[in-house]
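Worksheet: the structure to be examined is printed underneath.
Every protein chain of the complex appears in place save one, which is left out.
The block that comes next holds chain A.
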Amino acid sequence: MTTPEPSTTARLSAPVRFVLGLGVLVGFSAAGQALVTVTGLPLPGSVVGLALLWAALGLKIVRLHWIADAADGLLGILGLLFVPATVGFIGYLSAGAEWGLWLLVMTAGLLLGGGVAGVLASRLARPEPPPTEA
């Protein structure tokens, strides 16, 4: 990978910076997928790609300003990208009344698991000035 001068990349127009960022993100997603395929790990390639990108940012191999616009853009519509998958429930409408039980079990798991995670994490959180959201 060529490493452009930060001064040059910082002066790119917003659309070009978006394209550069999208390219880097897709590249890391492909790298994550390739790593999963080679190693046979039963993990999603995108989550492995996330870890790789986090490491690359930490090691300054990738600069934050290359990808910030594209990342913020994609994350702003993250909920949209799940719609094709969530619509998949129509394939199981024939299960009918069973859905009530599935949702009941799922809800119990969510409340218990989420509740334990939330309570434990807030108890174990080290005291510090509460992180501001600004």
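Basically, contacts are C-beta pairs under 8 Å (C-beta built on N, C-alpha and C of every residue); 3 or more make two chains touch, one makes a residue touch a chain; residues count from 1.
Just so it is clear, contacts and distances are computed from a predicted model.
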| item | value |
| --- | --- |
| Listed names "Beta-ketoacyl-[acyl-carrier-protein] synthase family protein", "Effector of murein hydrolase", "Branched-chain amino acid ABC transporter permease" or "Hydrogenase-4 membrane subunit E", matching UniProt entry of the absent chain | "Effector of murein hydrolase" |
| For chain A, the residues touching the chain missing from this view | 22, 25-26, 28-29, 32-33, 41-47, 49-51, 53-54, 57-58, 64, 67-68, 70-72, 74-75, 77-93, 95, 98, 101-126, 128, 130-131, 133 |
